[in-house]
Structure formats: structure tokens, C-alpha cells
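One protein chain is absent from this view; the other protein chains keep their places.
When the chains are written out, they are named A, B, C and D in that same order, and each has its own residue count from 1.
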Amino acid sequence: MSPTQRQRLMVVVLLTVGIGIAATLTLLAFQKNLLYFVTPTQIKSGELPQQRQFRVGGLVVEGTVQREGVKVQFDLTDTANSVTVVYSGILPDLFREGQGIVANGKLTDTGVFEASEVLAKHDENYMPPEVSEALETAKNMRNKFKGHPK
Amino acid sequence: MRLFRFFHRFASPREFFRIAGSMIPWLAATTLLLLLIGLYLGLFVAPPDYQQGESYRIMFIHVPSAWMSLFVYMVMAGTAAIGLIWRIKLAHVIAMSSAPIGASFTFLALVTGSLWGKPMWGAWWVWDARLTSELILLFLYLGVMALYAAFEERRTAQRAAGILAIVGVINVPIIHYSVMWWNTLHQGPTVTKFDAPSIHPSMLAPLLIMSVAFMLFYAVVLLMRARWEVLDQEQRSNWVDDYLEQLSP
Amino acid sequence: MEAVQGARGDRVLFSSLSFNLSRGQLLHITGPNGSGKTTLLRILCGLLTPLEGMVRWHGHDIRSSASTHRRECTYIGHRDGLKAELTALENLQVNARMSGCHDTKVINDSLRLLGLWDYQDLLVGHLSAGQRRRLALGRLLVKRAILWILDEPFTAIDIDGRDIIEAQLISHLQGDGIVVLTSHQALSRPQLRERCVTVSLQ
Amino acid sequence: MSEFFHMGGYAFYVWTAYGMAFAILLINVVVPIVRRQRLLRDLRRMKSRKTP
Partner (left out) sequence: MTAFTTIFRRDIKLALRHRSELINPLAFFVIVVSLFPLGLSADSRTLLQLAPAVLWISALLATMLSLESIFRSDYEDGSLEQLVLSDHPLFLIVLGKVTAHWCTTGLLLTLMSPALAISLAFPPQNLDILVWTLLLGTPTLSLIGSIGVALTVGLRRGGILLALLILPLYIPILIFGASAVDMSIDGLDVAGQLYLLAALFVLSLTLAPFATSAALRVTLE
């Protein structure tokens, strides 16, 4: 093997080893609980320090939205636990009951989340209103049929 | 084999100039036709969305330009690599002509996204994973363009900017995942519904047509840009003299 | 070296230039300012790829056999390649080690030969231009390559220094080395002139 | 027709987006055409300087 060839081989080996190690480390990282997200359950369990700003995500509980001028109060749930959110300001058009939203703010001493910003996530479905209505009726029919009237 | 021969011939500057010149009018006509059909279907035929009403029509330009922004980057980095490894001049020309087109698609995706985000999310801009990585993509494009413009020697400029484009392509997925991960710091997957995204056929058709139209548009502009770049680069060759004489007898 | 075309910017400096050099020969490249002398030298040492044509070393294209060519070639450009914050000795030591020479005797001999022995502990920033040029040429003595490529080796150098360098060139040629250089002055020693081939660029 | 331009209250957003798209696509077409004119002019000037 000529010196040039040996050098090339060395380079290839180094590259493979390096990329391999990097890939292993990445896999190790993904085995750890990387996804750190604040859910109402985490707030309830008191893991989070008070007075630090963070975001909480969840679904708006149906029937809990109360409006008072620009002030809005609603409950946010991750289906296991829920937290009450207060917010004053203009809500985005997509804000509605049952919708997933993200609120940015602080937790007060009373356990109420004081949001300074509310963002709505739109879902990835696109359809005309008639189709949506049709789907909704179909779902209700199915539910009725199964004996779980909504 | 015939395909290879075609590409080999195509890679000679003179043949490229000729073939590209004859392709442009046809491609341009098809692009225009598809754009018009897409706009008609998207603005008049497609019904309003059940949740977002009429505002979702921004999608028909937003989504194709976002797709194109990534696609053009891949083309740019790929041709830059070909140019660097096999020393093919035309590959460099295509890479460097792609950069401004890709940057404008990226910019368009960002602006239309912002115009869509304001009524829907309630903010012109959120530091969301998609948005942030698209913004960084724009910076990568601008970096390549700025580096290309900074050198006086064309050959050096092409190769230096090409290396940057390739370094960027390794970073695009890393940036994308890092930003996505950083964003999910704050919002759990409970929020986003992971059911398969579904779109009604009446809305899908204009979206796909517009995407093809954007792709062809890229091809047309790329060929136009690359042609004049080739002519400039080859100005010492005899065939350029012939071409000039043919233009003005 | 065959059919090489060199260009700076969009201007072609020279084209279809070709020549052959064999052991023991000196190539003197002449030409007015801006005629492409430095460009040609940089092509020869592999810093610059020619627009067309190729440079062959031992019959192989230097782009494919780069490591052999680099090992057997020393290039001294018009910039000295010395660090102002290091002493003369330290500079030469670094250069020697980078070219695979670990012998302190060689380094000391080179310093003596170049007339820099008394200045070895001075920072290069404090040396005169001529002394720096001498020190730069010290690379030739510590590397002992076959091909020497020198860009204006005599700039800023006094008569003594010129004598020393020309003597080194002669002994290098006699030892079957090859020298390529650019210089505005004619070579003074007959031993050099008889081995010299001249290429002049317009 | 006015209902069409009204876009269900989203007229500003929708039409600005489409307007931007049109402008940017147009710029992309115009730039190479301008470059063509300039390049041909420069090349011709250079050739005419060389020949006489």
C-alpha cells in the first residue's frame, strides 16, 4: 500500500468512526427524556418553580371559557389534569373550545396560570364546512348507534 | 448510456446554451398555463375551509414556496458538490444561479406564512420550529450569495460558495431538529393532534398544480440565469462571438 | 509541464505555454510586472490549478500525485512566511520540523551559512527585510527538496547574501536538483548561466 | 364579485400574500432579462474595441 493510499484509508476509517460515535451519542440522547414540555399534570405536581416564565400546552376544556370584556378565563387540560388560565387581550381567531393552545406566562401563588400570550395551533385538516358538518353528523350517528349519545 | 451521452453533451457550455435556449419558451408557456389553472382552481373553485374560512387560500402559494425553498437548496448543494468533485463548470453555474431563486422562494414562504399566521395564530411571527428553521435557511442562502459576491475571481467564488452550500446542507437537518426540539420544550405533543393530515381533494388539486407550476418556474428562471452566466463565463470562446454576430448582423 | 493556460480575473495571462525540465537545470522566468510570473510559479507548486493543461512531476499530474510533489518541492513566495513574534531560531525550527527535519545540527549550520547565527534569538519582527528574506530561504536548506521554486529570491538582499544564495543554487544544481526562479536581475555566476533555460512572458 | 375580493374578511392577508408572490416571481423573471441586455451590450462593446 502506498503512503497516499494508507493515508486515504486512515481518513475513511476516522470519518466512519467519528460519524458512528456521533450517531451513537444522538441515539443515547433520544433515549433520555428529551421532550420536556409543561403539561397541567406537571404544574399540579409542583415540579415547576414559581415566578419563572414558561409555556404550558393543552386543550381548552369545553364549557369553561368565561369572557369579561378583554379578560378571558378558561381551563386547560392534558386529559389527566387541568389548570386554570387567565388572560387579558385579543384571542386568535382559531381559539375555541376543544382546541389545542399554548399559553406563555407565569404561575401565581394561587395556582392560576397568568398568561401574557395565547397562541392557537391549527390542526392539519383542510376541508370545506359542508364536509366538516357531514363528518360531524356521521360521528354523532355512529355514537348514537353504539349507544353513546353525545 | 444514451442518457449519459445526453448529459455529457448538455454539460458542454455551448450545447447547454443552445439546448436551454430552445427549452425556455416551452417551459415558460407550460408554467404560465399551470399557474393560471392553479390560481383559478385555488381562488374560485376551491371552497372555504371549515375552520379558517377564506384565509387558508394563502396555502396555495405558501406551501409550494416552502417546498421549493428546500428543494432548491438541495439542488444547489448537489450541483456544487458535483462541480467541486468532477470540476464541471456548468454544475457550479447551476448551483450559483439557484441561490437567489431559492432565497426568494424562502422569503416568499416566510412572508406568506406571516400573513397567514397573523389571523390564524394571532401573531405575525412566532418562534415556532418550522418558521425558525425557514428563517435560518434564508440566512444560509444569503450567506452563499454574499460569499459568492465577495470574490472577484469567479472560479474561486463558485468553489468557496459551493463549499459553504455543502456545509449548510449537513446543517439543515441539524438546525431543523434542534429548533423543533427546542420548541417542543414548551409545548407538548398532546397539543398537536397526530392524526394523518387530511385535505379535501378540491383543495389538494390546486395545491399540487401550484407546486408543479412553481417547480417549472424555478426551472425556467434557472435556465435563464444560467444561460447568461455561461455566456459571460465563456466570453473568450469562439462560439460566443458567433452567437453575438448572429444576433446583430 | 504542458500547454498550461493561466489567468487572473477574466484576463488570460499566458496560454499554451509548455516546457520540460530535467535534473540539474535552472529555469529563469522573466517578464514585465503583471505578466504572470508569480501565477506561473503558483501553478508549478500546486497552489493554483491551471485553467487548462496540467503540470506533470515524474510524469504524473501533480493534482493526482500531490503528496509526492509536495514532498519534493519547496516554494518560497514573495511573502516570507515567517512569524514576527517568534525568534529567527524558532521560525527555522518550526519550518524544519514541518519538513521532517529534526536535526539541530542542520538548523545551526543553516543559520551560520545564512549569516544569521548572531541574530538567532532576535524576534523576526526586529530583523531587517534582507535578513528576513535570508531566513525564509533557510527553508531550502532544512528541507532539501529536489525542486526549488523561488519567487524573486534576491529582493532586499545585499551582495554578500546574493553570493551565498547563488552558491547554494549551484551546489543544488550540481547535486541534480532543479530550480525555477523569477528575478529581474540577470544571474551573475557562469555556473548558473550555463545550466539556465529562460522563459519570458509578455 | 365584491364578496370574492372581500375574502371573508381576510382580504388584506390573502391579497397581500398573492401580491407579494406575484412581485417576487416577477422580479425573478426580470432580473435575468436585465442581465441579458447588460451582458450583450458589454460583450459587444468589448468585441468592437478589440476588432478595429
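Convention: contacts are C-beta pairs under 8 Å (C-beta built on N, C-alpha and C of every residue); 3 or more make two chains touch, one makes a residue touch a chain.
These figures come from a predicted structure and were not determined experimentally.
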Left-out chain, listing which of the shown chains it touches: A, B, C
Residue touching the undisplayed chain, where the options are C:G34, C:G81 or C:G175: C:G81
Contacting the left-out chain in the complete assembly, out of B:L147, B:I199, B:M215 or B:L244: B:L147
Residue of B:R18, B:R130 or B:R155 touching the missing chain in the full complex: B:R155
Sites on chain B contacted by the missing partner chain, in the whole complex: 84, 136, 139-140, 142-143, 146-147, 150-151, 153, 155-156, 159-160, 163-164, 166-168, 170-171, 174-175, 178-179, 181-182, 185
Contacts of chain C with the absent chain, listed as residue ranges: 42, 45-49, 67, 70-71, 73, 75, 77-86, 90, 94-95, 97-100, 139
Chain A residues that touch the omitted chain in the full complex: 7, 11, 14-15, 17-19, 21-23, 25-26, 28-30, 32-34, 36, 47-49, 51-53
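Basically, only the chains that are shown with their structure count from here on.
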Centre distance in Å when chain B and chain C are each reduced to the mean of their C-alpha atoms: 48
Between chain C and chain D, centroid-to-centroid distance (C-alpha), Å: 54
Multi-partner residues of chain A (each touching 2 or more other chains): none
Residue numbers on chain B that touch chain D, as the complex places them: 43-44, 48, 53-55, 57-58, 61-62, 65, 100-101, 104, 107-108, 111-112, 115-116, 118-119, 217, 220-221, 224-225, 227-228, 231-232, 235, 240-241, 244, 247-248
Chain D to chain B touching residues, read off their complex: 4, 7-10, 13-14, 16-18, 20-21, 24-25, 27-29, 31-33, 35-36, 39-40, 43-44, 46-47
